[in-house]
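Removed from the display is one protein chain of the complex; every other protein chain stays in position.
Chain IDs A, B and C follow the sequence of writing; residue 1 opens each chain.
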Amino acid sequence: MVGNSLGKEFIVTTFGESHGKHVGVLIDGCPSGLSISEEDFQEELDQRIPTQTKIVSTRIEKDKAKILSGVFNGKTTGAPIAITVDNKEVNSIDYDQIKDVPRPSHSDYSARIRYGGFNDYRGGGRFSGRVTVAMILAGTIAKKLLCRCNIDVLAYTIAIGKIRSEKRFSVNEIRKNRNIAVTRCPDLVCNEKMEETIVAAKSAGDSVGGIIECVVLNMPKGIGDPLFDALDADLAKAIFGVSAVKGVEFGAGFASTEMLGSQNNDAFILKNKCVESVTNNAGGILGGISSGMPIIVRVAIKPTPSISMEQKTVNLSTMEETMLNVKGRHDPCIVPKAVPVIEAAVALTLVDHLIRAGYISKVIREGENIVGRSSDIT
Amino acid sequence: MVGNSLGKEFIVTTFGESHGKHVGVLIDGCPSGLSISEEDFQEELDQRIPTQTKIVSTRIEKDKAKILSGVFNGKTTGAPIAITVDNKEVNSIDYDQIKDVPRPSHSDYSARIRYGGFNDYRGGGRFSGRVTVAMILAGTIAKKLLCRCNIDVLAYTIAIGKIRSEKRFSVNEIRKNRNIAVTRCPDLVCNEKMEETIVAAKSAGDSVGGIIECVVLNMPKGIGDPLFDALDADLAKAIFGVSAVKGVEFGAGFASTEMLGSQNNDAFILKNKCVESVTNNAGGILGGISSGMPIIVRVAIKPTPSISMEQKTVNLSTMEETMLNVKGRHDPCIVPKAVPVIEAAVALTLVDHLIRAGYISKVIREGENIVGRSSDIT
Amino acid sequence: MVGNSLGKEFIVTTFGESHGKHVGVLIDGCPSGLSISEEDFQEELDQRIPTQTKIVSTRIEKDKAKILSGVFNGKTTGAPIAITVDNKEVNSIDYDQIKDVPRPSHSDYSARIRYGGFNDYRGGGRFSGRVTVAMILAGTIAKKLLCRCNIDVLAYTIAIGKIRSEKRFSVNEIRKNRNIAVTRCPDLVCNEKMEETIVAAKSAGDSVGGIIECVVLNMPKGIGDPLFDALDADLAKAIFGVSAVKGVEFGAGFASTEMLGSQNNDAFILKNKCVESVTNNAGGILGGISSGMPIIVRVAIKPTPSISMEQKTVNLSTMEETMLNVKGRHDPCIVPKAVPVIEAAVALTLVDHLIRAGYISKVIREGENIVGRSSDIT
Partner (left out) sequence: MVGNSLGKEFIVTTFGESHGKHVGVLIDGCPSGLSISEEDFQEELDQRIPTQTKIVSTRIEKDKAKILSGVFNGKTTGAPIAITVDNKEVNSIDYDQIKDVPRPSHSDYSARIRYGGFNDYRGGGRFSGRVTVAMILAGTIAKKLLCRCNIDVLAYTIAIGKIRSEKRFSVNEIRKNRNIAVTRCPDLVCNEKMEETIVAAKSAGDSVGGIIECVVLNMPKGIGDPLFDALDADLAKAIFGVSAVKGVEFGAGFASTEMLGSQNNDAFILKNKCVESVTNNAGGILGGISSGMPIIVRVAIKPTPSISMEQKTVNLSTMEETMLNVKGRHDPCIVPKAVPVIEAAVALTLVDHLIRAGYISKVIREGENIVGRSSDIT
């Protein structure tokens, strides 16, 4: 209600700050009977550790999830699940300079206004990318539930700065390549150019942004609550909950505005007696409801606002203009780290809608189909 | 909760279908004491009437708002406000063909799945553009409240098909020109080319889309509830609640992904002793909270899916592929009609957040400042 | 969110005032496929017409429901259902006296404070018993859904003033007798004494209150979302939404506080291989979750605050104490009229919880079992 929760039936609330003791998440509405262990979170958390330090911040975060509640005998109980990760290696001194001197294009200034100056400004506090760990924790559970429904969610980088991959890959290729690629781009040729772009920005004390694409395969038809709880509306809301996001588009997105209706329309056909469409410019969502075609969403990530180049800003205690050199470790490009976060945002929204639709049962049993009655009438 | 409501403190729920008796809206949470009359809605409703029939559907909707509740002695009472508009000139026969034959890129197919075939399919029913009248009704009240706060919301067309206006205009020019321009584009030179594009599409039995921009001026600082109820997240959700929307971006948006951090960052400066930024690539929102700079959002509208060209689809009762010629009146371009709808979606979201922030009082008195205590600490 | 809505998945929002043009209700979340006609509401609405005028107000309200949206071909579509009833025979002059002179124990004073004096004070406006018609409209649909689940909800009077019926009756007897009895008390002997009590109060220009009991039979086990959305918590919230209610108790209720644990505990037994309890002091709810035993709730209704005897109050414009004779027609006892309202409040809450639990399907088909997968493990 007041900002830190997502979802209506699978409700995820995050807590914690960059330089506090913990970041964590509380999940209310997870079906009972799902197998969960603290190890389940490790693979997802480890994705955030840079495979190659030349393009990312040298702050190494070895995170470990602790389950505080809601799991008994290795299974969810239906009660709220609280999970935390400790914050280690926190060096708050690096950030003391920003107390009164807001970093351009960070939330320092607007947060100070919003919270009357009582916000924890250290490292961006509540607005730090660090807090997205909480989304990854919740996303891990969401993806376990989607896996039981045979639904695949897959995010990957398609552009870094001006380098954009236009090549299409199979799910298996994406899955394999994005783990090899430092940039999480499955197009390994592009990946190398992207890496060069990031290294160049880093050398200049500058930063770059990029575009992340996320696809959802085997999405059941008929999911979404239009008009205002439309599936695309809720996906966009969850994704814009990540601070660095400046744009979201589905299917052909902004490109559809330059197409004719006859080019953009996705003709329906029969394939193995199922209704599909020849093209998928809609990105799998029609009128806010899933059509059964893959959901495709693309997300614009702005260049990291923390750069080591000198920038103009205002000292809010003296109310004088000043120059700022942001100290500390900065990622010259946060796109690779944002990939699992966008994937988590999508997974959380899907699970919430699937539970609301009655598609995922409230009680899950080993070896049983967890999928509720299909409302598919075709 | 289940799809048809928007907002948490200024809650707007729409009802009605394209070919039902009425479309309407119920607003819960409007402050008491605001002057409202049925005439207030007329100007907004009349904007939907085409000034020039060559580029739009010939269906003329003369709409008139009826207030059913919540207004007493010409002022809001604080009780829920129900407003309806009758549906006239409804010719359901035109749409009978689509009962079992979904129109490509419409919601006919996904809605049929979602509601088990019980949805009102006539004219798209609940998913018709007709239903956006309800948003305009609610938006009228929202804009009256924003006007009392001295906040300006202004939407206009910036692209139709491949014609894009890059020229910037003042608020006064936008306001004046968009009412002259059939396409609602303030760039009157572009407007003519856009018109030609639409006419060409219409002649070919085809359709075009476009891009709408919306700016918010005099937006107070510090409004927004991050992380998940971030102002941009909630704006995006409201805007994606309009079915034809395929993309939303703020400030530099997708273009920011090709910029360096040093180019994209908005340096803070002092202007008349107030903190502002030199550029506004953030589009007025930092970390989900308004920064005091103009909010800028751009919206991709897909080409109208209803075209008179023959299209491939599937007959769902016989489960055979078939060809479809969509009959009835179609707008070759819905972008001009969508302009006031996007403006309404933005206005509704802002009012909701301003009430939540305590910025708009719960009781409004004539001649009094309705603005609550500012949380601005600078 | 802001007061006028009930429920999370079956969301009921009421609108309208006593002396406005209409009272109405908007239901979002009703499953699609349920047969509904305007006639369905008539029987429920007619229950409010007094069978015997000597004990009730002589204002005869001939109400007729109009469905504005959400029903197509006689069945619900899944879209929001708006229903209104016109207000007729409204004589606002009777109530003009109360503009500045609040009636004791009415909401006139507190509502004036809450809404800054802009509330519609005529006849109590939004707080009038008249507005409960909206709950009866929604309750009619809720009871149709419960009927499809074979669940019975039955409210009736058990006390008027100091006359209390202690006799227990079968469901059939209750159903038959409460329609005969002017007081809606199934104990026909008590009914006569209650009637005398009401007539005596009326003659003295006074009023009386009473107690309504509501039972729910065939309630499925395992429904309720503890801790805070416990079934009893949500039932109590809905019931206290009726202004005249001053107390709510379940099962043995306040009497349980005088019992020993060994007397109050409901021992479990097997009956036809099903788990039941010997007694039902819990009133069918344990830990906020239905146990399968009948739900029993009792509701204290205060005496009608409108009495013709002279009362002390304060003139709020002159800020002087004054005496008030409330003019107009008053019910000397609103308990009989409140019976269907309490029944509606209970039915609405049950349907909301049953949909949330996945017990009622989102799509309903004629002749099909609408009941979802049971989570009953015994």
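To be clear about the criterion, a contact is a pair of C-beta atoms (placed from the backbone, for glycine too) under 8 Å apart; a residue touches a chain by one contact, two chains touch by 3 or more.
Everything numeric here is computed off the predicted structure, so don't read it as measured data.
A.B. asks: For the chain not shown, which residue from C:I141, C:L154, C:L286 or C:I360 touches it across the whole complex?
C.D. replies: Candidates C:I141, C:L154, C:L286 or C:I360; residue touching the omitted chain: C:L286.
A.B. asks: Among C:G33, C:G78 or C:G117, exactly one should touch the missing chain; which is it?
C.D. replies: If we include the chain that is not displayed, C:G117 is the one touching it.
A.B. asks: Among C:S18, C:Q47, C:S277 or C:S361, which one is in touch with the chain left out?
C.D. replies: C:S277
A.B. asks: Out of C:A201, C:C214, C:I295 or C:I364, point to the residue that touches the absent chain in the complete complex.
C.D. replies: Candidates C:A201, C:C214, C:I295 or C:I364; residue touching the omitted chain: C:A201.
A.B. asks: Applying the definition given at the start, please give the residues of subunit C touching the unseen chain.
C.D. replies: 1-6, 8, 14, 102, 104-107, 109-114, 116-117, 126-127, 131, 159, 161-162, 201, 204, 206-211, 221-230, 232-234, 236-238, 240-241, 243, 245-254, 256-270, 273, 275, 277-278, 281-283, 285-292, 300-307, 309, 311-314, 316, 319-321, 356, 375-378
A.B. asks: If you put the missing chain back, which residues of subunit A would it touch?
C.D. replies: 1-5, 7-9, 11, 13-17, 20-24, 26, 28-29, 32-33, 68-70, 72, 75-82, 84, 114-116, 118-120, 122, 125-126, 362-363, 365
A.B. asks: In the complete complex, the non-displayed chain touches which residues of subunit B?
C.D. replies: Subunit B touches the missing chain through residues 8-9, 356-358, 361-363, 372-373, 375.
Throughout what follows, only the chains that are shown with their structure count from here on.
A.B. asks: Averaged over CA atoms, how far is the centre of subunit A from the centre of subunit B? Could you give it in whole Å?
C.D. replies: That pair's centroid distance is 27 Å.
A.B. asks: Whole-Å distance, subunit B centre to subunit C centre, using C-alpha means?
C.D. replies: 39
A.B. asks: Could you grab the centroid distance between subunit A and subunit C? Build each centroid from C-alpha atoms only and quote it in angstrom.
C.D. replies: Subunit A and subunit C have C-alpha centres separated by 45 Å.
A.B. asks: Which residue numbers or ranges of subunit B touch two or more of the other chains?
C.D. replies: 1-5, 8, 14, 114, 116, 126
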